[in-house]
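A single protein chain has been removed from this complex, and every other one stays in its place.
Per-chain residue numbering starts at 1, and chain names A and B are given in the order in which the chains are listed.
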């Protein structure tokens, strides 16, 4: 499994600086690369390693012009180029052979597509329909009436509550719970009344959901995750939330009930989005922000409460200028003989 | 399954504006209602849909006075009224038939009440006592010495550590872990010493706990969740915490060790409450607040660090007034010929 730098450049649509015949035998991080390795520079913070690295070749941004002993492969997006070579040098493990583990507990009327893999100790309730090529990991629970499209994967210990609808090529990681009741409680005098949660969760094609997330069913309509959206670990998606296509939600973020996110939105880690809000397409919400009002398409917000990122930065600068303002007030007071 | 508007008004104790003989055949959200549907207006943000909705009737607040083509049913609390009609039009699925799945692994001395349901691949350790009408979902783990009252429900993949005590009509959603060790670690020189965690978790009647929560056992005494308290997903309750009756804790909130919350408290999403604090009855903690001191009964707090909500709002206004203050200082300096 070796390639020359020239061959790699062709595969990733890049230009070579240095010896195109250099032979690449492995792949690694720039800090720990060994002779013969391919590596990449994805973040300017790591540029300092470039002069020390033992790597044979480094994938760098196309505007890169720092001299290096290693061969350089210049590309538009080094991380994506590196990712494609990673898939080459470290191929994914083989798909498990199709088959149903004899310890799985499967209701008689369940429909299983061709080439499905059902792991040990899985539970599948009645009226479930699973598409072809689906992989159900060990100890998964699939409730009554669930639908799963083709070529999706549920990792061990996933829970799908009844009526959950999963599209094609979806991947859900271990411990994630989809379709539990929304948090619909109303105070009434001294007690608390529960609003029934009768909707579903619908997850479109190519969605990926990390470990130990919680995605609640809708109250009446459905909670909906749009095509190609990627969700990290420990994320909370509340009832009736609508998330558009190709959003990214990072770890420990949460979206409260009935909010809707258009497509292409990026939500960083530990962000909270309040309920009944509308976030416009391609908005970017910085880490730990608390979003408490609607946001226009394309806005970049940060802070608590969240505001346009430039305003939030100015606000921090303003706060840090208070001692200087106090000093200027003091000087004026001194000049005027006040107090 | 149809009702007239007049019949519904009687059921929800409301008054009718419009035709009381209108026949209702379904139920839906105001944005997506079809002819014959009942819907509701629970949040003023959705008032704009009232003129467009195809719904046959809308449940509205009793002080509502906007004209609408649909029949209106005026009630004190539209959401609660709607919830009760939701239970009528979309009845909960039938309770599973009593019985013990043959794949469950149950210690011989376990006491099971009448009409219990034990799902497939459940594990129940010795010395456990489960009340009548309890439903144990698939793949649940119940540790040694656990007690569960009558008519409680554990959803698939719940974990109850040994000695956990669960009351009557409690509902715990999938992935939640109750009774793991509290985080009792003390630094000592270069290393870290663990304090044994020997208490239990006690959960009173009618508590509901969402998905993927973590509720730790007490160090010596017990962690305690009071009657009727409702907890959302991904919530952390640390060791020795005492939560009073009818509290509401929203998603991703956390209460640190040994803090006590009186009854009727509302904790919004992503709130953190530090350890060894006391929060008075009926306090309200706004989303993402960081509570670092005791709070009096009935207080409404927000911010980081949390303070009375009106103070927090004034503080934000003060911060946003800094540019104006700077300008006023500049004007004075100009007038005085400073710098």
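The rule is short, and it goes like this: a residue touches a chain if its C-beta (ideal position, glycine included) is under 8 Å from a C-beta of that chain, and two chains touch if they have at least 3 such contacts.
From a predicted model like this one, the values you see are computed outputs, not experimental measurements.
For the chain missing from the display, the contacting residue among A:36, A:269 or A:308 is A:269, taking the whole complex into account. When the omitted chain is restored, the residue from A:6, A:129, A:300 or A:325 that touches it is A:325.
By the touch criterion stated above, the residues of chain A touching the omitted chain are 27-29, 32, 43, 45, 77, 79-80, 82-83, 86-87, 90, 92-93, 101, 103, 119-121, 137-139, 155-157, 173-175, 208, 210-212, 228, 230, 232-234, 246, 248, 250-252, 264, 266, 269-270, 287-288, 303-304, 316, 319-320, 322-323, 325-326, 329, 332-333, 336, 338.
Residues of chain B in contact with the chain left out of this view: 105, 121, 123, 139, 141, 143-144, 157, 159, 161-162, 175, 177, 180-181, 183-188, 190-196, 198, 212-214, 216, 219-221, 234, 236, 238, 252, 254, 256, 270, 272, 274, 276, 290, 292, 304-305, 315, 318-319, 321-322, 325, 328-329, 331-332, 335-336.
The rule is simple: only the chains that are shown with their structure count from here on.
Between the CA-based centres of chain A and chain B the separation comes to 26 Å, rounded to the whole angstrom.
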